[in-house]
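Some notes on the structure that comes next.
Rest of the complex left out; these chains stay put.
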Amino acid sequence: MVSKQILSVLQQVKDGALDIENAYEKLKICPFEDLGYAKIDHHRTIRQGTPEVIYGAGKTAEQIEGIIHSLLSHSPQNILITRLSEESADYLSQRFSLTYDSLSQIGVVNRLKLLTTSGTIVVATGGTSDIPVAEEAALTAEVLGNKVERLYDVGVAGIHRLLSHADAITRATVIIAVAGMEGALASVIGGLADSPVIAVPTSVGYGANFQGLSALLSMLNSCASGVSVVNIDNGFGAGYLASMINHIGGNES
Amino acid sequence: MVSKQILSVLQQVKDGALDIENAYEKLKICPFEDLGYAKIDHHRTIRQGTPEVIYGAGKTAEQIEGIIHSLLSHSPQNILITRLSEESADYLSQRFSLTYDSLSQIGVVNRLKLLTTSGTIVVATGGTSDIPVAEEAALTAEVLGNKVERLYDVGVAGIHRLLSHADAITRATVIIAVAGMEGALASVIGGLADSPVIAVPTSVGYGANFQGLSALLSMLNSCASGVSVVNIDNGFGAGYLASMINHIGGNES
């Protein structure tokens, strides 16, 4: 695309439709057109084809409000707000049509209907304490237009619970395995499935879990092929990546 | 699939085509048929649709030879041997038709022609020292039937080298970013691309890289969306996962 823009500018210069100074300005910014809009990267929305995402942690409700206004003024896109506190959600829901899930702390503004993928993303957790992170992943994937199936509390200490869902696992296009403590879920699922497994270590546990380190190292050392890992508690990242992969297979006809 | 097998066994019992003892045996093993073959998991080859992989490190040439014989006696599949020393490769090449790459230490036995994917996997490295790990990824992906494009030595300290290949990056279906030291390559590529990025930290570096820890942590904390991480120096894992993802898009017509 960038190449096309350069060629087009050059053609216009040759045709005299554009003088050199303006062409220079265009060329300098062509891949960076968004930079005129300061901190908010409208360009990226287009380039990556996804809703804009606001990381809510550490931002005031007013700051988030400002960013939403700026985004909405530019295009009628979907906006996903992660790690949004209940207080901020209350504030924002009085100003925008906000859908909010308090468990995963995800808010969605101005929801457009997206095409849905033909493939399914399975989101599995080891325990019930992992569910908030899993919901961050699942809701992110749903906002991005994916079919999502949840398998919660299927940890390896009761392996029969997981095995009874072997069908869902083998049918999935992508699987997100969310687990704290020993993080073994990713390996077991990785051994059952033929599809990519995105492992999300959580900080669930205590003592020698060292705030998620145990699950993180466990997942990085998975003896199963097809497993990769995102940051501790990074449900959003897993959901976003799963959506990327799931869209390779296209949408429902 | 498992459900169908159970139903079929039950039908045969009802029809008298199968007695209870044999039905029991069938039911016990039906998802585990391979277990009759001791350590070698032929079943997995079928279930996951991929060549068998032998992890060569810590195995003698004779042990690897034995495993290959066992595998070949079962089906004429492709066999990928990772971390294969040059000495073992010499030994094996006198007994099988082995293709060996000394840089990545990968050997391939009995190569069948696979269909090739329509999508492309880009394998990029930060420096020249990361190339052996990258080749492990690239060759793994090629053996698994993928088109692979290599972008080596495009590290972020000379960002123009990477940007000049922006086309390849934006066209790729999956990207493998291999980097040691500060591991920033994954984030920069993640920011440029719309496709999944598999980050492979390498142990390249010294001092405070702590055998790959710096790149590992850097990649796990990537501010770019769509990036996931495999183990330090795990080129094979990245190549295998990239192939999984790339096959979602199907093969060349």
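A few remarks follow.
Order of writing sets the chain letters: A and B. Residues in each chain are counted from 1.
Here, a residue touches a chain if its C-beta (ideal position, glycine included) is under 8 Å from a C-beta of that chain, and two chains touch if they have at least 3 such contacts.
Predicted, not measured: the structure shown is a model, and the values here were computed from it.
In this structure file the full complex is assembled from 8 copies of one chain, 2 of which are shown.
Assume only the chains that are shown with their structure count from here on.
Rotating subunit A by 180 degrees superposes its CA atoms on those of subunit B, with the angle stated to the nearest 5. Averaging C-alpha coordinates per chain places the centre of subunit A 25 Å away from that of subunit B. Chain contact summary for the complex, subunit B toward subunit A: residues 1-3, 31, 47-49, 53, 119, 166-167, 170, 173, 194-196, 198, 216, 220-221, 225-232, 237-238, 240-241, 244-246, 248-249.
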